[in-house]
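Before anything else, here's the structure in question.
What you see is the complex with one protein chain gone and the rest in place.
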Amino acid sequence: MGQQIQAEKKAVVNASVFLTAILVDEPKEVRQGAFQLLQDIVAQKVTIHIPDRFEDEVLGGLVEAVTKGRPILATPTAIFSALQRFIRVATIHHRSIDWHAEEVLQAALRWRVSYYDALYLVVAQKVGATYWTADRKLLRFLQHHRFPDLPLMAWIGDYR
Amino acid sequence: MGHQEVKVVLNASVFLAAMLLDEPKEVSDGAMRMLLDIDSGKVIAHVPDRFEDEVLGGLVEAISKGRPVSAIVFATFLHFWEKFRVHSRNTDWRAEEVFQAALRWRVSYYDAIYLVVAQKVGATYWTADKKLLRFLRQHRFHDLPASAWIGDYR
Amino acid sequence: MAKSRGKTKADERKLLAELEDAKSEVTQMFEALRTGAISEDEFKQWWQARVAFKGRGFLRSMLERRELARGWDTKRSKSS
Partner (left out) sequence: MAKSKGKPRADDKALLAELDKRLASLQEGKGDWNEFWLWWDEHFAIKGKGILDGFLKQKELARGWDSKSKPKRKQS
């Protein structure tokens, strides 16, 4: 199983994965997976695909994180610039060009997930990528229901 | 039929409030009045492109909770979507400026998208969120656009 | 329609077909109101019967989620 995951060259990630990399108090296993993924992005071992909304999600999470927590040294703007180093090489999937609101809506109803979840899953399905997330509840739900047309999915803590 | 253009920015919760049967009457009435004014062209509604995601996301949520959402609801959304001036990411608003605005005004990134659009076009931001309005009024950030509670829409 | 958990492809196609009819109904009603063919009361009756749906607490939960994203808790008013 782990090997299959390793062989996958395309990955779709959601904002939680990137946020994990800057949240020092999150569990080590989750961060380790996120770090490894970011390393592989730099080393070009993996190509990441993200919807255009990804950046908004990361920024939204960052605003939340600096309000609730405390940045150790860099300003929020610098933290985002640092994260952008890893986003820069991603393939961005644009609304109305690469994905359409209606198909995301249909997918969300079919898979019984939120519109937001469906957006990432639709992108992963389109490009044949594995969807990596820190959200174990979502994975548990989808693994339980086994909808036939879902893309591969995995928990970021399992990324090697 | 005034010739002066009245501009509003509304978020998904305002739009959905017009359709919800169990919400306080003043909220759904205000939202309804606004939709009718948008339809008749009395006011021009400006929304960020993300508005579509928010409304559809809200409808998915309603459906998954077992609410009776019919095709008419989607059709109503499409009817208005054509009337809105949609502000697109990277063209009309930028992630970076929304991020800075959110930090400056101490609101969420989501709130900031709508507030930034309102600021850019010189519109009033109408929301159902009293807590947000209270917070903004208390802090009086100097560069905020005008904002108001949808129940007060006349 | 309401019970759309685990929709099938056939359900989706049905929804899309319904959507076309629904679109013309909506256009017609707004048009009728604008031209004065129906009164605002009649329009509102149609809206209540056809468009509006039950969703107790729906707006509140939407707003609460937005509040969570702000990071400040208005109840405890953490103003620094």
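For reference, chains read A, B and C in written order, and residue numbers begin at 1 within each chain.
We take it that a residue touches a chain if its C-beta (ideal position, glycine included) is under 8 Å from a C-beta of that chain, and two chains touch if they have at least 3 such contacts.
Here the structure is a predicted model, which means the values were calculated and not measured.
Among the chains on display, the ones the left-out chain touches in the entire complex are A, B, C.
Only one residue in the set B:F99, B:Y114, B:F135 or B:Y153 touches the chain that does not appear here, and it is B:F99. The chain not shown here is touched by just one of A:F54, A:W99, A:Y115 or A:Y159, and that residue is A:Y115. Annotation for chain B: contacts to the undisplayed chain at residues 57, 60-68, 99-100, 103-104, 106.
Interface residues of chain A with the unshown chain, by the touch rule above, are 15-16, 19-26, 30, 35, 39, 42-43, 61, 64-79, 81-82, 85, 112-117, 134-135, 137-138, 140-141.
Listed for chain C, the residues touching the missing chain in the whole complex are 1-3, 5, 61, 64-65, 68-69, 72, 78-80.
The working rule: only the chains that are shown with their structure count from here on.
Compared on C-beta pairs in contact, B-C and A-B come out with B-C as the pair having more.
Chain A and chain B have Cα centroids lying 28 Å from one another. If you average the CA atoms of chain B and of chain C, the two centres end up 14 Å from each other. Listed for chain B are residues 61, 63-64, 106, 108-110, each touching two or more other chains.
In chain A, the residues that reach two or more other chains under the touch definition are 60, 63-64, 67, 109, 112.
Within the complex, the chain B residues that touch chain A are 49-50, 52-53, 56-57, 59-61, 63-64, 89, 95, 98-100, 102-103, 106, 108-110, 112-113.
Residues 60, 63-64, 67-68, 106, 109-110, 112, 145 of chain A touch chain C in their complex. Considering their complex, residues 52-53, 55-56, 59-60, 62-64, 66-67, 76-77, 80, 95, 101, 104-105, 108-109, 112, 114-116, 118-119 of chain A touch chain B.
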